[in-house]
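A single protein chain has been removed from this complex, and every other one stays in its place.
Let's turn to subunit A:
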C-alpha cells in the first residue's frame, strides 16, 4: 500500500519549496473563494484538474481514479444548494424541494468550487513529502522543531496502528466476539477496538518521545539541518504556472463562456 502512494516520477513541482507552494496554494484558495462568476469558476476547476494530471508525478490512471472521485465531491457539495437554494425562476417543486434556475447555477458553482479546492489541495499534497514540508517550515518560517518532529514521528506510527487494527480484527474473529445490534452494540464494538489500539499507541508514543529526548533532542535548541531548505529557480516557475492557470481560466471564461452568468449570488431585485 505504501508503494502505491509513492509518486512514480518527480516533476519540477516536487522541487519547488514547500513553504512557497503552501503560500501559493492558500492564495489560490482565496481566488477560488472570491470568484462569483460561474464561467471563471468552471475553468479554474478544469485548469487545476489538468495541472494535477501534468504535475502530480503519478501515473495517469491513478490520477484518473482520484479525479473520478471528484464527481462525488461535486454532487455532494452542489446538491443541497440546488435542491433548497433561494431563487425566483422556478423549474421544479416538490414539497420542501424547490429547484430554481438561480439555485441550480449557484449549486453547480459551489460544485466547481469544491473541485477546484480539491485539485489545488491534492496538487500540494501529492508533490510534497511531509519531511520536506516540515524541514522547510522549520527553516523558513521558524516552526519550533518540537512540533515538526512530533508530526514526523507520528506519521511513522500510523502504519503500525493499521497493522494492529488488522491483528485485533483477526483476534476478535477467532474468539467469535459478536457485538450486539443497535447503538449499544455499536458503542461496544468501537470499545473493542479503541481500548487495545489506544493503549498500545499511547505507550508507543511515550516510548518514542523518551527515545527522542534521549538522543539529545530538547525541542527548541540551536540545530543544524540535514536537508537545506532553499529557494530555487523552480519556485518562480511554480508561481508562474499557478498564475498562468488562473489567467488562462479567466481568459477562457471571456472567450468561450458557457453559462453567461456574471454573479451567481442571489439578489432579490435584479
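The rule is short, and it goes like this: contacts are C-beta pairs under 8 Å (C-beta built on N, C-alpha and C of every residue); 3 or more make two chains touch, one makes a residue touch a chain; residues count from 1.
One rule holds for everything that comes next: contacts and distances are computed from a predicted model.
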| item | value |
| --- | --- |
| Per UniProt record, name of the chain withheld from view ["Phosphoribosylformylglycinamidine synthase subunit PurQ", "GntR family transcriptional regulator", "ABC transporter ATP-binding protein" or "Allophanate hydrolase subunit 1"] | "ABC transporter ATP-binding protein" |
| Options A:67, A:152 or A:261, residue touching the unrepresented chain | A:152 |
| Contacting the left-out chain in the complete assembly, out of A:65, A:167, A:240 or A:262 | A:167 |
| Among A:12, A:217, A:234 or A:259, the residue in touch with the chain that has been omitted | A:217 |
| Residue ranges of subunit A at the interface with the undisplayed chain | 2, 131, 149, 152-153, 155-156, 159-160, 164, 167-168, 170-177, 192, 195-196, 199-200, 204, 207-208, 210-218, 221-226, 228 |
